[in-house]
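As you look at this complex, bear in mind that one protein chain is not there, while each of the others sits in place.
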Amino acid sequence: MSEALMSDNHPVAGAATPRRAKRSRRFLRNPQAVISTLVLVLIGGAVLLAPLLSTDDPGAAELSKAFAGAEPGHPLGFDSAGRDVWSRLLHGGRNTLGGALIALAVALSVGVPGGLVAGYYGKWFDALANWVGNFVMALPAMVVLLASRAILGPTMWVLMVVLGVLAAPSFFRLVRGIVANVRGELYVDAARVSGLRDRRIIARHVLIVVRAPIIIQTALVAGIAISLQAGLEFLGIGSGDLPTWGAMLNEAFQNVQRSPLFMVWPGLALGITSAALVLLASALRDVLEDGDAKPSKPRAARRARVVASATRDDAGPRAALLSVRDLAVSYGAGTSAVDVVRGVDLDVSEGEVVGLVGQSGSGKSQTAFSVLGILPEGGRVTRGSILLAGTEVVGLSEKGYHALRGDVVAYVPQEPMTNLDPAFTIGSQLVEPMRLRLRLSRKAAAERALELLRQVEIADPRKVFHAYPHQISGGMAQRVLIAGAMSCDPRLLIADEPTTALDVTVQAEVLELLRRLQADRGLGVLLVTHNLGVVADLCDRVAVMNAGRIVETGNTEQVLADPRHPYTRTLIDAVLDDAPARPAWVAPRADDGTEVPA
Amino acid sequence: MSRFAARRLVAGVFLLFVVSFVSFVLLSIPTLDVARQLLGQSASQEAVDAKNAELGLDQPVLARYARWLGDALTGDLGTSWFTSEDVLTAIGHRLPVTLSLMLGVTLVTALLAFLLGVWAGVRRGPVDRFVQVLGVVGYALPGFLVTLVIVLVFAVQLRWFPAIGYIPLTTSVPGWLSTVTLPILSLSVAAVAGVSQQVRGSVIDVLRQDYVRTLRARGLPPRRVLFRHVLRNASAPALTVLGMQFVGLLGGAVLVEQIFGLPGIGSMTVTYTTRGDTPIIMGLVMTTVVCVVVINLVVDMLVGWLNPKARAA
Partner (left out) sequence: MRIRRFPTAGSACVVAAALVLAGCAGAGGGTAGQSDPTLDIATMTFPQSLDPVTAVGGALPFFQATYDTLLKREPDGAYRPMLATEWTWDAGRTNLSLTLRGDVRFDDGTPFDGTAVKANLERFKASSGANAKWLSGLEQVEVVDATHVVLHLDAPDPAYLHYLSDAAGLIANPAAFADAEKLKTTPDGTGPYELDASQTTVGTKWVYRRAEGYWGERLPFDGVTMTVFDNETAIVNGLKTGQIDTAVVQDANQQAALEGATGLTTTPINFDYQGILLFDRAGVVTPELADVKVRQALNHAIDRKTMLEQIRRGKGVVTSQIFGTNSLGYDEALDSHYAHDPEKAKRLLAEAGHADGFELKMPRMTSIVTEAIASSLKSDLADVGITLTWVDVDQGDALRRVFQNREFSGFVMNLGQQASDWLVIKDLVLPGTFNLFGYTDETVRALVPEIQTSSTEDARDDLRALNRNLVENAWFVPFYRMTYALVTDSGVTATPQSGMAVPSLYNYRPAA
């Protein structure tokens, strides 16, 4: 049970294995990640193999050779004490990177478990750990470093351990914050209900979520440790006898008048390592975090079976409210561009409810987004025509679009909780568009907002008006979003799975509300859904979409009673067989495991 | 909000107390032979003992801490062992220098980092590349190198600004500006690089939020969505970073202070801690903790104002 719930509700947790494979592939395809890793591996390798790459003792000095240039066996010449620069660079890297590793190890081993426990269990440990974290962060780092140096002796390793302790709170806070958020989420609750042990939950679900931020933070802290070490050397409280890049840079700086060139090598070593670390961090961020939000290149469209007659049947006269012809939507550019919607024709007339059905990834949301002109980053309409109340919106400027949104076409999104700006009250989010679009006064807009809230059957409109999104329930948020969509009296409502995220009783209420509003106002509605029950209940006409194309269009009764396309038949059979609706519709993954955008 | 602030302040006072105790105990570990440093290496053991007695170092740690705490509560942090200056006066003279830098850097960083970060996050493309490269370069360049180049170019070669020294704001505003400009510039390079990345990331995150799409679909002009909704939501994490940066400058400006010969808190910390001048170090620790508590409080209140959910937590 828990497995099913998890795969349904939280893709990150449930789909760990394929996603991991996908990530490593994505990592390999990211040139920034590959190059920076390569650079780090090269540096690390060179440093590890220092005794092989340079036979000179990094401490061996021949003062008469001070500042001498390159010569055989000494490719970078000699420093101010007549020591081989190449050898010092390699051995210095050992100490510099080793020191950073120590700092990291300490910070990670203190911060991460602390954050996990504090975030997961909370209670007294959280309070205590939080306080200790704040305490450490409040300590003046310089004083702590100097004092510990005085007490524990002037070795760099000690300083790096102390630095690790000082950096631990940053990991602690990061992990604790994420874990505390995740703990409240459904799939962990489900796992807990199903009787998994805490340790297993932490290992299986929580660690996976915090992994990416930790890796990124690690790269950043490593960079900071390295540059801080160099700074300490500059202040003369560094590594003493031990060669480090910081010590070399400092020494070169002392002799800058004499030979400015000596700053180049340690400076480059430090700079390249830090740059590689920060570039790696940002690439990792792309790979591990942002990747999920970016639509990856779907190949579903290519696999679509096309039944030409079915789509072309009623591509007849164009409706006055919304008319889409031969729409194509692509992601990516050039040869890697992929169509996710192709040749779609669709019409919605005033007062008509049209259902757009299909499984996840069929392109129905993309179609809806293109009508609204709000395709996600990277997506664009590549072909076709969309007439919105007689205006051609394909190729329309943002400004022109903006004149249509709100009062001609409005949008009810799928996920209520993420579609309200958490920083503003419900009221201000309702009032703002009305004031701009309808030019209402603040007071009039507020009154109208309260009226709208009443209309969407919210019991205490005034209270909700002043509430922040996090203070209301999901069902109420969906009502608020419907109220928001209605606020400027649109003629066409595009509702994208308006009930999917709600529980069953609320679903019915919201559908009823939509039906009533549609009837009262004579709205045209484009209802995007995967749920045939909803379609049967609400829609006058239905368009069935699969793999980026419309495979069948017709009036609801006819299509449901006598589906002409085999795909439509499968959909209906699935419902009739009384099979659980959702699992049947789970997004099929493309060949390469990438997920098709919903 | 005020109850929140009050609770935080009480916690801050407690923190102050604990940090002072821990620092005092750490400092009392007698590795730095203060008396001998004061008297020179030729001092006799009797002279050293006498000096220790004079400084109260012959007393047990707890007794000394109790005395220090008692004096501190009456507003007397003592006098420096090495220069005989009154601790509060000494810090009072130096704090404005560092605060000038901190405020200047924070202002410059906030402005530039937001501008660059938002620009990069919204426009992407070449602008984004540029800001990212800038970020990496700013991050990878050793701070003191940047500072030295800035001094050489703008002070020594071009003579646009003085190379050293500090003129208090109260003495002359243009003078103050001329002395803090280059240090602020030096410190801002890394700060802008870091914070603009943060802002860029937050802006991109927020731009991908569903509610941004919904707001656009509601007919709000893009500019309004950006400035009112995206910026506000993206500011909270950026503010936290900015706050940490601000705190970091309290001691982290030391290199710049030294190169520009600025009598600030950072160089003071290094000099006095190396010597083991307990009264001054304790004063510096207290100053730092107070600054940290106040800055964190301000940042948290700002973040709470920007993000109502955080307020509730």
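By letter and in written order, the chains are A and B; residue numbering begins at 1 in each of them.
Following the convention adopted for this analysis, a contact is a pair of C-beta atoms (placed from the backbone, for glycine too) under 8 Å apart; a residue touches a chain by one contact, two chains touch by 3 or more.
Everything numeric here is computed off the predicted structure, so don't read it as measured data.
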Contacting the left-out chain in the complete assembly, out of A:Arg26, A:His74 or A:Arg149: A:Arg149
Residue touching the undisplayed chain, where the options are B:Leu57, B:Val151, B:Ala234 or B:Leu250: B:Val151
Candidate in contact with the missing chain, chosen from B:Ser2, B:Ser84 or B:Thr170: B:Ser84
For subunit A, the residues touching the chain missing from this view: 59-64, 66-67, 79-83, 149-150, 153-155, 236, 238, 240-241, 247, 251, 254-258
Subunit B residues that touch the omitted chain in the full complex: 31-34, 36-45, 47-48, 50-51, 54, 79-80, 82-86, 89-90, 93-94, 148, 151, 155-156, 159, 162-165, 167, 175, 178-179, 258-261, 263, 267-268, 270-271, 274-276
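The rule we apply is simple: only the chains that are shown with their structure count from here on.
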CA centroid of subunit A to CA centroid of subunit B, Å: 32
Residue numbers on subunit A that touch subunit B, as the complex places them: 131, 134-135, 137-143, 146-148, 150-151, 223, 227, 230-231, 234-235, 237, 249, 253, 256, 263, 267, 270-272, 274-275, 278-279, 282, 285, 290, 293, 369, 372, 374, 376-377, 398, 402, 404-407, 409-411, 413, 415, 418-424, 429, 432-433, 436-437, 468, 470-471, 481, 484-485, 487-488
Subunit B residues touching subunit A - in the complex, by the definition given at the top: 11, 15, 18-19, 23, 26-27, 29, 31-32, 132, 135-137, 139-145, 148, 197, 201, 204, 207-211, 213-222, 224, 228-229, 232-233, 247-248, 250-252, 254-255, 258, 266, 269-270, 273-274, 276, 281, 284-285, 288-289, 292-293, 296, 306-309, 312
